[in-house]
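Below are the structure tokens for one structure; questions will follow.
Note that this complex is displayed minus one protein chain, with the remaining chains in position.
What follows is chain A.
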Amino acid sequence: MTKISGNEHLFRYVLALADDALVLGQNLSEWCSRGPYLEEDLALANVALDYLGRARMFFEYAAQIEDKGRTEDDLAFLRDSREYRNYLLHELPRGDFAYTMARQLMVDVFSLEYLKALCKSTDETLSAIAQRTVKESEYHLRRSRTWVVRLGDGTEESHTRMQKAFDDLWGYSHELFEGDDSERALVAEGISVDSSTIRNEWDRVVNEVLSEATLKRPDEGWAIRGGRNGIHTESFGPMLAEMQYMQRAYPGLEW
């Protein structure tokens, strides 16, 4: 194996954060015009927009670090699935509303804690991006938390669907706390955040919400990993194809 330089680690680290945000933003944007009612439709579209904006900042920074003439658009639209290193939880299809909200709760609690820690990054740009986006995640979490409680502690049907959503998604939560080589390599210099340190707070908040929602914490018996290594789920290819279609069909296209 060839040795990876510090700069290469930084590039890979920032790019993975960009991939997480882009892929989730793309998935969420599918709700646009399909939300359960107008305000919720707008809210989900806004959250999707926050994630796409977040992705742009990370991609732009990644392109700058790489310094090989690739732009944020090249990184977003011209890489193949194995080059994407987002966590699998982010790429799963949106499913029903319960599924979307269960994922959002899991991601929002994680993002909020992660970004709080990233605010203290010794890397000025990462810290700046975190300071901006952490406030957005506060809002996202308030909403996903409200929905999980409302649906979990709702009707028999909403409760059943919310519980099923958490049961189906739970195994994808573990890799969030495992990071990758690049993340670990940058911890010592205070650039990156060590994801494993987020675990306790994540458990505490998620348990609190689940119990308020009268939901059961799912079994820990299974875990799926691979996102940070570029190994994806079945749904990822089609999603990427749809997202990249315009740039592939009309190379160099600008709005």
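What we mean here is this: a residue touches a chain if its C-beta (ideal position, glycine included) is under 8 Å from a C-beta of that chain, and two chains touch if they have at least 3 such contacts; residues count from 1.
Here is the rule we go by: contacts and distances are computed from a predicted model.
Name of the non-displayed chain as stated in its UniProt record, restricted to "Tryptophan synthase beta chain", "Heme-copper oxidase subunit III", "Phenylacetate-CoA oxygenase, PaaJ subunit" or "Ectoine/hydroxyectoine ABC transporter permease subunit EhuD": "Phenylacetate-CoA oxygenase, PaaJ subunit".
The hidden chain makes contact, of the residues A:Arg12, A:Arg54 or A:Arg161, with A:Arg54. Between the chain not shown and the residues A:Arg143, A:Arg161 or A:His232, the one that touches is A:Arg143. Within the whole complex, the absent chain has one touching residue among A:Arg34, A:Lys120, A:Lys135 or A:Arg150, and that is A:Lys135. Take chain A: the residues that touch the chain left off the picture are 39-40, 42-43, 46-47, 49-54, 56-57, 124-125, 128-129, 131-133, 135-136, 139, 142-143.
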